[in-house]
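Comments concern the structure below.
What you see is the complex with one protein chain gone and the rest in place.
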Amino acid sequence: MQRVGIVGYRGYSGAELVHLLHRHPHIEPVLMDHREDAGGTPAIRRATPPTRIPCTGEAVHQQALALVFLATPPDVSMELASVILASGARVVDLSGAFRLRTPENYTAWYKEPHTQPELLAEAVYGLPEFCRHLIPAARLVSNPGCYPTAANLALRPLLEAGVIDRASGIVCDAKSGVSGAGRKPSLKTSFCEVTGNFSAYSILHHRHVPEVLQISGLAEHEFSFTAQLLPLDRGILETIYFRAPSLSAAEDLLAIYERQYAAEPFVRLFNPPHMPDLRGVARTNFCDIGVAFDAPTKRAVIVSAIDNLVKGAAGQAIQNMNLMLGYPETEGLL
Amino acid sequence: MQRVGIVGYRGYSGAELVHLLHRHPHIEPVLMDHREDAGGTPAIRRATPPTRIPCTGEAVHQQALALVFLATPPDVSMELASVILASGARVVDLSGAFRLRTPENYTAWYKEPHTQPELLAEAVYGLPEFCRHLIPAARLVSNPGCYPTAANLALRPLLEAGVIDRASGIVCDAKSGVSGAGRKPSLKTSFCEVTGNFSAYSILHHRHVPEVLQISGLAEHEFSFTAQLLPLDRGILETIYFRAPSLSAAEDLLAIYERQYAAEPFVRLFNPPHMPDLRGVARTNFCDIGVAFDAPTKRAVIVSAIDNLVKGAAGQAIQNMNLMLGYPETEGLL
Amino acid sequence: MQRVGIVGYRGYSGAELVHLLHRHPHIEPVLMDHREDAGGTPAIRRATPPTRIPCTGEAVHQQALALVFLATPPDVSMELASVILASGARVVDLSGAFRLRTPENYTAWYKEPHTQPELLAEAVYGLPEFCRHLIPAARLVSNPGCYPTAANLALRPLLEAGVIDRASGIVCDAKSGVSGAGRKPSLKTSFCEVTGNFSAYSILHHRHVPEVLQISGLAEHEFSFTAQLLPLDRGILETIYFRAPSLSAAEDLLAIYERQYAAEPFVRLFNPPHMPDLRGVARTNFCDIGVAFDAPTKRAVIVSAIDNLVKGAAGQAIQNMNLMLGYPETEGLL
Partner (left out) sequence: MQRVGIVGYRGYSGAELVHLLHRHPHIEPVLMDHREDAGGTPAIRRATPPTRIPCTGEAVHQQALALVFLATPPDVSMELASVILASGARVVDLSGAFRLRTPENYTAWYKEPHTQPELLAEAVYGLPEFCRHLIPAARLVSNPGCYPTAANLALRPLLEAGVIDRASGIVCDAKSGVSGAGRKPSLKTSFCEVTGNFSAYSILHHRHVPEVLQISGLAEHEFSFTAQLLPLDRGILETIYFRAPSLSAAEDLLAIYERQYAAEPFVRLFNPPHMPDLRGVARTNFCDIGVAFDAPTKRAVIVSAIDNLVKGAAGQAIQNMNLMLGYPETEGLL
């Protein structure tokens, strides 16, 4: 058994980490109290409640934590990552702090200076399906954003295969459950405002866009993205539109995905009449990808679905941890 | 007071018609029993329950109905429309029976022959914002589909203004509440299948597509449409993407809409940070249209929202009735 | 047209007041900015937005407001009521400030001193079905709580008829939609905490209990009440259990209600298989009451349902206003 710490265990991603890690045969999760956590009670009902320690370098060292998950806002992650690394534990950060490659890009999208440019340079982007070779040796892994995970898994194989007509543009219409907005109470995520409602936000300018561009290689003008709030708690579904002039059937798209993902444990493929939906991925680490194609007009639609708290956050973080600590990649996740 | 009949008053659109007509100062709604209605009890609680009559030409004549709403499937509408017209009442049909201009097009999308080609030739498409001049004199008005109403009100002014780059295509990502699927029980609309879920259906091939093409003038390859099921009972929101290379700001789009809709009582315009959402249109006859534009890349996003049972069905049907019977267009609808 | 003011128009009850008053033919609603309202935008989309004035005695006087609705917390209502009365307007208060008859009782349940004991002595309890005679002349009407409205309309006629076995006790199991908790964001009313959930709160000790006791004449040990949170936005349904040893059929209970409520416009009666539910009362001012009775064992169950924002708040407040200003009691409410 190895011990790993979780900072931000009261948030939805943090609580999901605790929940999932309890199923992991080789890991003992340890809750780390940071600021507002101290004194409160974790929202977890268990016969043996998990160990709780203060979130300090000393405690990391004393408890011999192998790794710490930061399920914290980016500014907190920037502050804590260096402390924890200095205390000998490795880090998987679930915030946006270390996702964009340059401090300038971070500042442009997150509207604050990056205080840890050296760590940013060192951080490895934790999308195992494309960055698996870099993760085992990484000290600091930056866990991908939820929207970019679903978008990049859908787009990158097709872009590498060169079948998308980039000139006419790609549209990614994304819908997310409310847990993606975090646990902090706000009017926007109040029950009475969300139930029976559906609304768009951050139209064309969501801060997850640059993460998609980075991994997919697309330019901003080629990729139109809108985020929308669904009246449900968990799940992201993205409907992606483009033209594929060189293809002749949905099978051509499927073949590209099958080649790419043949050995991937967490990507499943669909074509009509069966297409991905949110219940199919809820509480799983799967990314379900479905393809539709209109041959006469060469228009394609890809539906990509994940659970934003699992493959979009805690599950993928554990996938990264497994790679970092030498466990089978799927341990605790199937 | 004029009497109007409602066939299909147990369905969601029909029940909404009854509900809304009770607020109309000049209309007395009469329920017309057709097949499975006979014997049952309408789901309406009122001190004085509405009059119920059999759905026959004789009853139409006897009751001196001025107009009959057909909230019935297309095959039933085809069968009943001629009977009712022959009995002296006018007809607003809420089905898809008389929306497409040719019997061939109907057969191609609805997978059955059209049995009333003469009526089809006579029918007037009831989108008042664009066909208002034809409606007062019409005997038979075909009430628009829910998805096409939201799409055409958003697209046609911009297409007429010539600002959309049609070559790179328009994407319309549509989401609908469950009442759009009708009241007949099915696994797809069961509570346990829909709650917490979101899914796409009829990707690129929904039967409402030709209705959009007809009114907007777009060709099929220019318009990519996907319908999706939201876990809520009423409302349609469409997120529409295109390029507008000649424009320089969101205000240019707004100006086009303002010109078009200045005198329209049921179209409201928005721009960020305020954008349409489903609660804003629920139980109203409004179509709320919001615009977003990224000037450097010329990409535009339009959000168009209606209540599928009101502006997308019963409300618009009453708007048409008002025009046909000479009442103020907004009577009973504000 | 008479002008009436609304303080707290951003809250759910206040917004419902504004919404309902726009349908009233003789009333022009005026928004009154109090503290946090100032500077913000009301969540109301209208061609002509309502007039907004500061919440001061001067403004009340200047605008010649006939009446002011206080949709505010009890401490704010205590503070504002005297100011508004002094400026010549009458008051309908929707808070709990003036519902309990003595300052001591108020302090016991609301955990703060009552600062306006003279006004408390003067206040008339605004349950028109039982206090109608006192309302027209009242300067200050205290609008009943949502739970007590449903409970008292169900219980009082039966208690007056003496058919309930009080010795064996009455159980009132109450369920409410989330809007009853107000619009202020909190974790308890966050979407992700409420959706898919159901929970009890204030078991046996809810502050609405003394209001039921006051009107029904029950003693605390005779009335067991639990409040519970439903995953929906509006509606209260109470399931009430007791024994009625002298009765022989459900019809006996119905007969008592029919006698009491024959002329009441807002009470509707049901018996199995038709029983009240929340959709039946949503967005209406009705209280729907259904009775079930097991003759061999003399056990009765009453189901009482209202919309907590209408008959449980804004609708009943307008009913009171109509009585106070001399309009037909149902004006704007049917």
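Order as written gives the chain letters A, B and C; numbering starts at 1 within each chain.
Heads up, the rule we're going with is that a residue touches a chain if its C-beta (ideal position, glycine included) is under 8 Å from a C-beta of that chain, and two chains touch if they have at least 3 such contacts.
The structure displayed is predicted, hence computed values, not measured ones.
Trainee: Which residue among C:Q2, C:T56, C:T115 or C:S224 touches the omitted chain?
Mentor: Checking each option in C:Q2, C:T56, C:T115 or C:S224, the one touching the absent chain turns out to be C:S224.
Trainee: Any idea which of C:C146, C:M275 or C:V310 touches the chain not displayed?
Mentor: C:M275
Trainee: Which one touches the absent chain: B:A200, B:L232, B:V267 or B:C287?
Mentor: B:L232
Trainee: From the list B:A81, B:L153 or B:V194, pick the residue that touches the absent chain.
Mentor: Among B:A81, B:L153 or B:V194, only B:V194 touches the chain that is not shown.
Trainee: Residues on chain C that touch the omitted chain in the whole complex?
Mentor: Residues of chain C in contact with the hidden chain: 167-169, 171, 173, 175, 193, 195-200, 203-205, 220-221, 224, 226, 228, 230-235, 237, 239, 241, 243, 272, 275-279, 282, 292, 294, 296-297, 299, 301, 303.
Trainee: With the missing chain put back, which residues of chain B would touch it? List them for me.
Mentor: That gives, for chain B, the contact residues 12, 178-179, 183, 185-187, 189-196, 231-233.
Throughout what follows, only the chains that are shown with their structure count from here on.
Trainee: Using CA atom averages as chain centres, what separation in Å is found between chain A and chain B?
Mentor: The separation of the two C-alpha centroids amounts to 39 Å.
Trainee: Roughly how far is chain A from chain C, centre to centre by C-alpha average, rounded to an integer in Å?
Mentor: From the centre of chain A to the centre of chain C is 46 Å.
Trainee: Could you work out how far the Cα centre of chain B sits from that of chain C, in whole Å?
Mentor: Here the centre of chain C sits 37 Å away from the centre of chain B.
Trainee: Could you list the positions in chain C whose residues touch two or more of the other chains?
Mentor: Residues 195-196.
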